[in-house]
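Some notes on the structure that comes next.
All protein chains but one are shown at their positions in the complex.
And then chain A:
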Amino acid sequence: MIPEGPRLGGDPSAFRLKGTPIVTIMIGSMLPILPIIAQTPILPPLGLLLLLSWRLLRPELLPAWIALPLGLFDDILSGQPLGSAMCLWTLTMIGIDMAERRLIWRDYWQDWLIAAIAVIFCLTGGLWFARLTGGGGSLPLVAPQIIWSILLYPFVARQCAWLDRWRIMA
């Protein structure tokens, strides 16, 4: 479905322009309130995937520090130790900024590669933080989650692009 075209003279509201990415990332972080009693980490980190999608789609939209409050929100809902996503997501954002200075030409495959590295970093880092605070588990436990999060990234990026069209159209 293609969103409606722009109306002449119309201007999207400031909240819609600035707030859409943040609101969608927060909704993505709220995935664990679904009534699924999981025995293994099965749900993909949708908040992180949406953050990566928005960041790679619109580099000028989200500053690096925005990952702090969004990470805190994700931590409160995900059950990870508080501060885990705050730290990992912010480091990811800084890492993407650094990578962007090196890369001259960009295409879809590079975005996917960057997102894959970010997902691996955040999920293994999350596992490490969970182990620090008394949890357990090893890398094979999060491997399936990492794989399907990476495979899910193109779909999420596509939805972000669709939302982005709606965002800038009045």
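Keep this in mind: a contact is a pair of C-beta atoms (placed from the backbone, for glycine too) under 8 Å apart; a residue touches a chain by one contact, two chains touch by 3 or more; residues count from 1.
Criterion: contacts and distances are computed from a predicted model.
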item	value
Missing subunit (named according to UniProt) among the choices "Manganese/zinc/iron transport system ATP-binding protein", "Cell shape-determining protein MreC", "TRAP transporter small permease" or "ABC transmembrane type-1 domain-containing protein"	"Cell shape-determining protein MreC"
Option touching the unshown chain, where A:Leu77, A:Leu152 or A:Met169 are the choices	A:Leu77
Residue of A:Val23, A:Ile94, A:Leu113 or A:Ala161 in touch with the missing chain, whole complex considered	A:Ile94
Residues belonging to chain A that touch the chain removed from view	30-46, 58-60, 63-65, 67-68, 71, 76-88, 90-91, 93-94, 97, 100-101, 103-108, 126-127, 129-137, 141-142, 145
